[in-house]
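Below: one structure, written as structure tokens.
Every protein chain of the complex appears in place save one, which is left out.
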Amino acid sequence: MADGSNMGGFEMAAYDCSILQFEGWDGAMAKFEVVLNRILGEPLPNKVGDTARHDDRLVIRIAPRRFWLLCDGPPPVIDVDAEFGCTLPLGEGRIRLRLSGRGLKQVLERCVAADWETLGDGRAIQTGLDHMPVLLLRRSGFECDLLVPRSLSKGLMDWIADASASDRYLTPSNGST
Amino acid sequence: MLRIECPYCGPRDHDEFRYGGDASVIRPVHDDADFEAWYRYVFVRENPAGPHREYWQHVIGCRQWLVVGRDTRNHEIASVRSAREARA
Partner (left out) sequence: MRRLHEGGRIDRSRPMEFIFDGKALAGYRGDTLASALLANGFGLVGRSFKYHRPRGIYSAGPEEPNALVTVGARGRREPNLPATTVELADGLVAESQNRWPSLKFDIQSVNGLFAPFLSAGFYYKTFMGPTRRAWMVYEHFIRNAAGLGRAGEEPDPDRYEVRNLFADVAVIGAGPAGLSAALAAGEAGAKVVLVEQDFLAGGTLLSEPADGEARAWLSVTLARLAHMPNVSMMTRTTAFGAYDSNVLGLVERHGSGTADPAKGEARQMVALLRAKTMVYATGSIERPLTFANNDRPGIMLASAARTYLNRFAVLAGTRVMVATDNDSAYSAAFDLAAAGAEVTIADGRAEPTHERLEQSRHWGIAVRRKSLISNALGRHAVRAVTLSEPGGTITLKCDLVVVSGGWSPTVHLTCHLGVRPVYREDIKDFVPGKLGAGQFVAGAVTGGFITAGAIEEGHRAGAEAAAFCGATKSVQPPFSLDLAEINAGPNGSHFVTSPRSGPLPHFVGGKDGSPARRPQDSLPTRSGERWFGNRKAELTKGKAFIDLQMDVTVSDVALAHREGYESVEHLKRYTTLGMGADQGKTSNVIAISAMAGLRGMAVPDVGTTTFRPPYTPVAVGALAGRSQRHLYKPFRRTPMHDWHVANGAQMLETGVWMRPSFYLASGRDVDQAYPAEMRMVREAAGLMDISTLGKIDVQGPDAAEFLDRVYVNGFAKLPIGRARYGIMLRDDGIVFDDGTTMRLSERHFFMTTSTAKAADVMSRLEFLLDTAWPGLRVSVTSVTDEWAAMSVAGPTSREILAAAFPDLNVSNEALPHMGFLEGRYRDKPLRIIRLSFSGERAYEIYTGASVGKEMWCRLIEAGTPFGQKPYGVEALGALRVEKGHVAGPEIDGRTTLDDLGLSRMAGKRSGYVGDVLGRREALSDPARPRLVGLRCLEPGKRLSGGAILFRPGERMHGHGLGRITSVTYSPTLDASVGLALIARNAAEEGAEIVAAYPMKGQTVRARIVSPIFLDPKGERLHG
């Protein structure tokens, strides 16, 4: 029986988050994906929530016609033919929270209405945390990234910290923010 | 609570969605000057006790507008399609 008592080990760290968004036009998606394949490599994630890793870049399909390229450094400057789609850098508006530890599942079930057990490694879902939009990216059974709006990052970190409060091993650490 | 199966994100709690009203009314084209057409689109509703087509946006998810077929008597959801596909 799952309860809050075995929340051993939980860590949270915050980082800047560099994103380049690609969106293709309805009706031009096939051509747009050919262009993207050339720019980002193959294959592109097929379904919303799927991800594909190419070197140090992660491509997530976040909507039927929309992809996010997550990079470690500043986003590359890439333009696509306006006949097929467009790009938009979103490097400033989100914070990437890395949550990890054996207590992760217990913390997450207090935060998001998502079934961690059936979410595969490398899968992403967009859902609500305290009714605010976040993107949850499962890295492994004990590690995930949460992309949260910057203006809400302080409040949501407070929320997550409180949700993990029964875990006395919580060690707040700070990334590059 | 209602759970709505987003065609892109899977089943989600309804509080991830924003309700957008009756999806069976036909919006006039943007430059249609016909008053009656706009009047019907904005104000005239069937309000059925039974199957109802309605717009929901998965606003805390993929942000797509969806057409949901919901029975107003028991909240059973028979279909969910993206609004773009439902229109096509």
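All chains are identified by letter, namely A and B, in their written order; residue positions are counted from 1 within each chain.
In this text, a contact is a pair of C-beta atoms (placed from the backbone, for glycine too) under 8 Å apart; a residue touches a chain by one contact, two chains touch by 3 or more.
Please read these numbers as outputs of a predicted model, since none were measured by experiment.
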> Which displayed chains make contact with the chain that has been left out?
Replying inline: A, B
> Taking the full complex into account, what residues of chain B touch the chain not shown?
Replying inline: 1-3, 11, 13, 18, 20, 23, 27-28, 30-35, 38-39, 41-43, 55, 57, 59, 63-65, 74-77, 82-84, 87-88
> Which residue numbers on chain A touch the omitted chain?
Replying inline: 1-4, 7, 16, 21, 23, 25-28, 74, 82-83, 85-86, 88, 90-94, 109-110, 112-115, 117-118, 130-132, 149-152, 154-156, 158-159, 162-163, 165-168
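Quick note on the criterion: only the chains that are shown with their structure count from here on.
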> What whole-Å value do you get for the distance between chain A and chain B if each is reduced to the mean of its CA atoms?
Replying inline: 28
>> For the complex, give me every residue of chain A touching chain B.
In response: 26, 47-49, 62-64, 113, 125-128, 131-133
> Contact residues on chain B for chain A in the complex?
Replying inline: 8-10, 12-13, 15-16, 59-64, 82, 84
